[in-house]
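Of the protein chains in this complex, all but one are displayed in their positions.
We just call them A and B in the order they show up, numbering each chain from 1.
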Amino acid sequence: MSFTDRLGGLGFGGDYNPEQWPDEVRAEDVRLMTEAGVNLVTVGVFGWARVEPAPDKYDFSYFDAVMDELAAAGVTVDLATMTASPPPWLATEHPEILPVTQSGTVLAPGGRQHYCPSSPVYRDRAAKLVEALATHYQGHPALGFWHVGNEYGCHVAECFCEESARDFRRWLRRRYGDVEALNAAWCTDFWSQRYTSFDQILPPRLAPTYANPAQQLDFKSFSNEALRACFEIEAAILRRVTPDVPVLTNFLAHHKPVDLHSWADRMDIVGLDSYPDPFCPRSHVAAGLAYDLARGAHGGDPWYLVEQAPSAVNWRRRNGVKEPGLMRLWSWQAIAHGADAVLFFQWRQSRGGAEKFHSAMVPHAGPDTRVHREVAALGAELAAVPELAGTRVANDVAVLFDWNSWWALELDSRPSDGLKAVDRALDHYGPLFDLGVGVDVLPPGADLTPYRLVVVPNLYLLTDEHAHGLAGYVSAGGHLLVSFFTSVVDGNDRVHPGGCPGPLREALGLRVEEFRPAAEGEVFLLGDGTADLWREDVRVEGADVLLAFPDGTPAVTRNRFGTGTARYVTTRPDEKIMRAVLAEALAEAGAEPVLRGLPDGVQAAARTGGGAEFLLLLNHTDEARTVDLPHPLHHLLAPGRPEVEQVTLHPRDVAVLARHSRSEVS
Amino acid sequence: MSFTDRLGGLGFGGDYNPEQWPDEVRAEDVRLMTEAGVNLVTVGVFGWARVEPAPDKYDFSYFDAVMDELAAAGVTVDLATMTASPPPWLATEHPEILPVTQSGTVLAPGGRQHYCPSSPVYRDRAAKLVEALATHYQGHPALGFWHVGNEYGCHVAECFCEESARDFRRWLRRRYGDVEALNAAWCTDFWSQRYTSFDQILPPRLAPTYANPAQQLDFKSFSNEALRACFEIEAAILRRVTPDVPVLTNFLAHHKPVDLHSWADRMDIVGLDSYPDPFCPRSHVAAGLAYDLARGAHGGDPWYLVEQAPSAVNWRRRNGVKEPGLMRLWSWQAIAHGADAVLFFQWRQSRGGAEKFHSAMVPHAGPDTRVHREVAALGAELAAVPELAGTRVANDVAVLFDWNSWWALELDSRPSDGLKAVDRALDHYGPLFDLGVGVDVLPPGADLTPYRLVVVPNLYLLTDEHAHGLAGYVSAGGHLLVSFFTSVVDGNDRVHPGGCPGPLREALGLRVEEFRPAAEGEVFLLGDGTADLWREDVRVEGADVLLAFPDGTPAVTRNRFGTGTARYVTTRPDEKIMRAVLAEALAEAGAEPVLRGLPDGVQAAARTGGGAEFLLLLNHTDEARTVDLPHPLHHLLAPGRPEVEQVTLHPRDVAVLARHSRSEVS
Partner (left out) sequence: MSFTDRLGGLGFGGDYNPEQWPDEVRAEDVRLMTEAGVNLVTVGVFGWARVEPAPDKYDFSYFDAVMDELAAAGVTVDLATMTASPPPWLATEHPEILPVTQSGTVLAPGGRQHYCPSSPVYRDRAAKLVEALATHYQGHPALGFWHVGNEYGCHVAECFCEESARDFRRWLRRRYGDVEALNAAWCTDFWSQRYTSFDQILPPRLAPTYANPAQQLDFKSFSNEALRACFEIEAAILRRVTPDVPVLTNFLAHHKPVDLHSWADRMDIVGLDSYPDPFCPRSHVAAGLAYDLARGAHGGDPWYLVEQAPSAVNWRRRNGVKEPGLMRLWSWQAIAHGADAVLFFQWRQSRGGAEKFHSAMVPHAGPDTRVHREVAALGAELAAVPELAGTRVANDVAVLFDWNSWWALELDSRPSDGLKAVDRALDHYGPLFDLGVGVDVLPPGADLTPYRLVVVPNLYLLTDEHAHGLAGYVSAGGHLLVSFFTSVVDGNDRVHPGGCPGPLREALGLRVEEFRPAAEGEVFLLGDGTADLWREDVRVEGADVLLAFPDGTPAVTRNRFGTGTARYVTTRPDEKIMRAVLAEALAEAGAEPVLRGLPDGVQAAARTGGGAEFLLLLNHTDEARTVDLPHPLHHLLAPGRPEVEQVTLHPRDVAVLARHSRSEVS
């Protein structure tokens, strides 16, 4: 049984925190859920203070009632472990659990997530609670999934307290064994930082100037693993007590502190929270990158959109609403990128507290509102295509992304502070998206043999092992496109011998003599357009120069290596040039868009499974668009699922098409 | 006897801190004061370290000499209680009095105001000093007023130390009685913040993310009251020892932490410090708002301008001077808004210390300077119109302003951070000012029956009681104009059931489905102009739409309710539209400007009393302006007080006119 089969189709629902209202509201909630097609809700995320009002005194009566009512209504529960926000009494009795900032400020309770991830007291208290919860709810008919913690590291990603210092030292002992190995890895001979004992090492607290970059980088790895250990302690209990209930947590999209690649294989399903900014015209592209990454982190399996906003959020400076149709469009976009569930934060809008201006499936103004009507309509629509659940996405272009490189690239004392990992990834992902090419986003150690083209956007940190993997991919016939400032350092932020691109030098057929960061606002002429941000003094060693600056400096090169090719881009070309460079690489690699001839702004995505092929079309524009299909397809969202050869999409409209719809084959 | 009679006319003078110079300078000071018409000086604001050089050792000899000399010269003293800045020895012996910031930094002595308002040690030391001072100076002929503290909360408005935490808990116990009431009020079920004891509660210290908004709001109320308690401890002593001496303090204009409405009834006279920026062309309008509020907070009584600058201040990034005439103009403006005294900070410019570049009535360059000449001329002018003292201002338009709503509106996690209470009040007050309409600025609980039109600028927090008061005002025939995002939450920052505008829904004849904050810089077309910042999805329920956006969304509505009307503005229209909207409301309400047909940039204000009506005309422009009078009036500032039918005002000029000048009636 796959996890998806629990729901018999796509998941639809949201966070349900009924403890904010009088008990009598729950009856209306359940009725409205049923009417809106809700089949999955997340319960109990902030339940700790209620179920454990004093140490070791558990009272599950409130959530028993909620679970029973939801079970009766046929709504499955993704039950939270309730450990994301400790109750006040815990901080009062154990102030040592409070996190400490880099400059030594103890963070107070009063918000949420006020715990040091390394705190033994917090971990012990959380484990006891989870044991009690799992024991209490095992076998409950509503229990469908476990939702461990909540948005790990959202507010407290790193803690600099004494407990964290001790834990960091343990981590370093495990990693390096003896202190001389650490000295070598951290290059402590510079700035007189040579340690003679692990006991001398501290987290990179605020120092007079730049802390050792390898120390900073290791601390980011450590902090990621300290958070992950919190998850694992809970997951181990759950898997022991309720082995059949899948375990997930909700990752944040584009969240630097948590290395999704290092957590994903510990999940039964990858859950993702995604809050694109409606004021940003390209936020769906950035969302697409996050979705492709979430899918790619778990072997291409379907993932769950655990949180999104029905309309506005409350935590930006200006919180734009989702114009009519946009919530529907972006929900379908998640499915187009492989999601099997579309959930919201939250069901009913809070009356008080910090998130009361976050939109909800039932707004302050009640169900007779545009937002709730759109929610209910989406629920009905998703319920009409259960056969999409469990189908998969396959692409032949990969983009590499890596948290270690992200962490290292954005440390201080770099040639330019203009290089941001996600922005740079989007500089590559965006043109591919616009070209209609489906992409898998993968870590650098992934198996690349299925891919025709592999794109490497500024992977500053690249280990020898991963570099050799890339070189091997090319020599075996693969096509590679690498952007500047890639393969500069090893896993300890040490420059590769001989400088950039280190172990990729032979495959790329060049070496970099000097980086030439641009001044802010500086623009270079390049071909018919421009470039900015960066240039490099490159000396080709076999590579051909495909595009050069007016002074002859290479901008794009291409090297034949083995039976493949390796391109190198030494600058940030403007979008038009970048699209052309990628198009040429795609063409040479034989990689195709999902659908040829798509009008501007329309996204096409394919999902396959259960003997059917599905084509999703999404109109990201404010104008109508007409798409000609290569062959007749069933229009699954139209009454009677007619076969069509052309689809007209209204502004922000969606079409789901199938070659063999389940209604035919069943 | 009214307080004003003490001076026999308008007060004129400033802070006098002679301890900064050798004793021999005082003789020149007193001579220059006499020549400049000074009749009131504030003495001793920073005297604590001098009068109590060691614990409980008082030495008043220095100030005895000063008081005697001033008495001899006929200058009345507003004697400070000297508690605004504790002496160094107090912080050395009791470092626990030092305030602590939200992130835990202990603020050091070395500046001023370095005390925790809740500190029992500080309060006790201050009380002892005030007892000694009052006992010593009771009956002194120079003693005219008590000046308690100084600019309460100017630098330390909130303290997060352990003592403040204890005091906050006591305050919460008094407010809520039991912790379950607090849990309900604060909505602690969200984010697992449910308290089981008051002892678990802390001030909203820096937390991983947003602290509970109701906690933040209560802490602002508590902090205001902690400061007020410091005032009250001193005032109680003074009223016991010297029951005939009026007690005041100097509030800061537009000062968020101190709720003037909650302090005013504890004052004998409301004192205000006002420092409009000469570089800002509309700063006199903002000053007018502050003056109308100071007057409105104390039942329309005359108030004292306790501090203003003779020319530049020293604490802005760029400190512009007051061009010739501007100091006079702005001094008269305070009187036009109901002030009975015009005082400056400070008499003689400091040689050293933090305020030495703050202008003074006697500049560094001495009395033979433009600034001093203008000061002396103003003194003579004020002395010539003693009959203005004690007269009153009356208007038939009210604008509501409320500190609780200010505090709540500007908390974090709001739909838009672009809504600032004072700016929004000015968006309404400014057009009324430009239309020549006199305005009273009142708290939402004020008696509104005298007013033809009541304007409510974005009163985000509005209690049921106050909302019903407004609805009652309308149903009884009043005219109301309410701007968007009003009546969203109750006194605990909880959204009114059913959403905005909650208890005003019936009176306004509409409900708000969703807020639509604008992106930064976003502008909407509206009528012949534009709007920005905000829109709302409003569903009218009886109200007429007076003005709509191109898509039909209401921008301005009007509802007949009982025998009155209630307008609602869903956006921020540009100035021209806003003026037209207000003009229409004024017209319907039958509210008139002070004087019809005024030229642009000339302010007219009326004061009445003692059988006379005074008309003040102020030319806020750099060009001459001619004003035709409706009937002949005496020109009080002209030699012989001639009757005139027309007044020509030079740039920045002022005219004071009277129907029956005292010179006639006496």
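The rule we apply is simple: contacts are C-beta pairs under 8 Å (C-beta built on N, C-alpha and C of every residue); 3 or more make two chains touch, one makes a residue touch a chain.
Here the structure is a predicted model, which means the values were calculated and not measured.
For the options A:Ala518, A:Val545 or A:Leu629, the residue in contact with the chain missing from this view is A:Ala518. Among A:Asp23, A:Asp59, A:Asp124 or A:Asp189, only A:Asp189 touches the chain that is left out of the view. Residue in contact with the omitted chain (choice from A:Arg494, A:Arg579 or A:Arg659): A:Arg494. Annotation: of B:Ala127, B:Ala184, B:Leu206 or B:Val321, B:Val321 touches the absent chain (contact as defined above).
For the options A:Gly104, A:Gly177 or A:Pro281, the residue in contact with the chain missing from this view is A:Gly104. The chain omitted from view is touched by exactly one of B:Val371, B:Ala398 or B:Val482, namely B:Val371.
Residues of subunit A in contact with the chain left out of this view: 103-104, 186-197, 199-202, 204-215, 412-418, 492-495, 497-500, 511-520, 537.
Residues 17, 19-20, 46-50, 53-54, 82, 84-89, 91-92, 99, 105-114, 154-156, 279, 311-312, 314-315, 317-321, 349-357, 359, 363-366, 369-371 of subunit B touch the missing chain (whole complex, contact as defined above).
Throughout what follows, only the chains that are shown with their structure count from here on.
One inter-chain figure worth recording: subunit A and subunit B are separated by 50 Å, centre to centre, where each centre is the mean of the chain's CA atoms.
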